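Got a structure for you, written out below as structure tokens; questions coming shortly.
Removed: one protein chain of the complex. Kept in place: all other protein chains.
Presenting chain A:
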Amino acid sequence: MQASQADTEAEPRDWHLEPGQEFRFEVDPGAKNKACLVLKNGRAEIFGSELAVGVEYRFTGRKLAVFTWHGCVLQISFSFYIEYIGFETPMQSFLSAHMALEQMRDHAVRTATQGPRVLIVGQADSGKTSLAKILINYAAKLSRRPLFVDIDPSQGSMSLPGTVGAMVISRPISCEEEFGAPLTVMGTAPIVFYHGHTSPLEKPKLYDSIIKKLIQVVDKKLESPDHGSSGIIVDTPSQFAEPGGFEQLTEAIKAIKANVVFVIGYERLYSDLLRHFGAQSPVSVLKLNKSGGVVTRDKDFRRKLQMQRVKEYFYGSMRSEMTPFSQTVSFSDIAVRRVGEGLLAPSSALPLGAERKEHDTKFVKVEPGDILLHSVLAVSHALLPGAPDASGTPTKIYTPDEESQVLLESNVAGFIYISEVEDYKRKMTVLSPTPGRLPKTFLIMGALKWMDM
């Protein structure tokens, strides 16, 4: 059960799959040797994205399943940490779900209305993201252009952990890549908002505001008939399916205006939702079985995965390497904000009868210094006061309330990593994904820390 086991080289060997079976395997994040898989013949797909025959696919940090509708022979040239053939899969129901959504999309095209707004809900490790990928890939395969909306900040699949976002998927996602692959691979760029925490239960007010803003933007995008008819597919955080998350879930369904809700492997939540929405509701609630292949990812795996995401943001993936740029920035040139507490007096110190004011959506100033070391900061699109906007007029000076509002409503341009802080020189070294000076915009600090190793 050691990672090193996954690294051992093995004789290439074949796995024969019958129609309807899937080959499941796991590769540790950061495994030195990348697992290599070749489809020798037949047809097979990974999360709905078809494999080409004879092409080498390499993976790292993934738990994957190669499914076949037709039967196939796979050649594996590394021994995985876990590898076996699964006989029971919910793929047939996933495919039926896809077909039903296609009916709705066809109808949307005919009537020039909007396509299905699908929300997928389930507990942690129930296969939500896998289902989302399958539905997205099948739709993209049929030349649809659905919008994938990820409101789960724990993975931040399009960008970094702590983010939520949306992006148009115009072609099936390459088997080796994830949603966060660079623009040249995906063909479309995501819109990303920064929550700064990996759970929506932290700073729930901020989370709700960001989701509302995101959906607003998504709705504007959906006004284009291309995307409108293809609809959206929303992946949700597992906290929605946990005790105490129900209210946030129904809020989200309302905000997203979802009309299809797939509940994965959680009978009680399914019946709760049915009861909540009632038989006459325009929201169709359906349950789907959990795949036998989903595995519980422990905290360690998740943490490694998050670190891998950050690394891939700056350095790209195996197939599409990228070069970040390091530069020195003076403290006087930047303005860092973070959400919430700032310096709070304990409740006991408050005047009798006074309640703590909700600071969830307030941004407060962070003095640059050692506190920023190893932080990953979001680069907001909110311009600094005085910085010229698109039309060249300098941005006005905000009141604290305005500033919070602007920061809340601005999507992020990207992320920088603070690799070194020289407090006495009032300078720091930052890693930026793209060359050039940093934009004259606010930086937002969240809980994300990383070590560039």
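Going forward, a residue touches a chain if its C-beta (ideal position, glycine included) is under 8 Å from a C-beta of that chain, and two chains touch if they have at least 3 such contacts; residues count from 1.
The rule is short, and it goes like this: contacts and distances are computed from a predicted model.
When the unshown chain is looked up in UniProt, the name that turns up among "small monomeric GTPase", "RAB2A, member RAS onco family", "GID complex catalytic subunit 2" or "mRNA 3' end processing factor" is "mRNA 3' end processing factor". The hidden chain makes contact, of the residues A:Lys287, A:Lys311 or A:Arg338, with A:Lys287.
In the complete assembly, the contact with the undisplayed chain comes from A:Arg319, out of A:Arg13, A:Lys254 or A:Arg319. Annotation: of A:Ala65, A:Leu119, A:Ile191 or A:Ile211, A:Ile191 touches the absent chain (contact as defined above). The residue touching the chain not shown here, chosen from A:Gly61, A:Pro161, A:Gly414 or A:Gly446, is A:Gly414.
The missing chain lies against chain A, touching residues 16, 18-20, 40-43, 49-55, 69-73, 92-93, 95-104, 138, 141-143, 159, 168, 170-172, 174-175, 182-185, 187-192, 217, 220-221, 260, 284, 286-288, 313-314, 316, 319-325, 379, 381, 410-414, 433-440.
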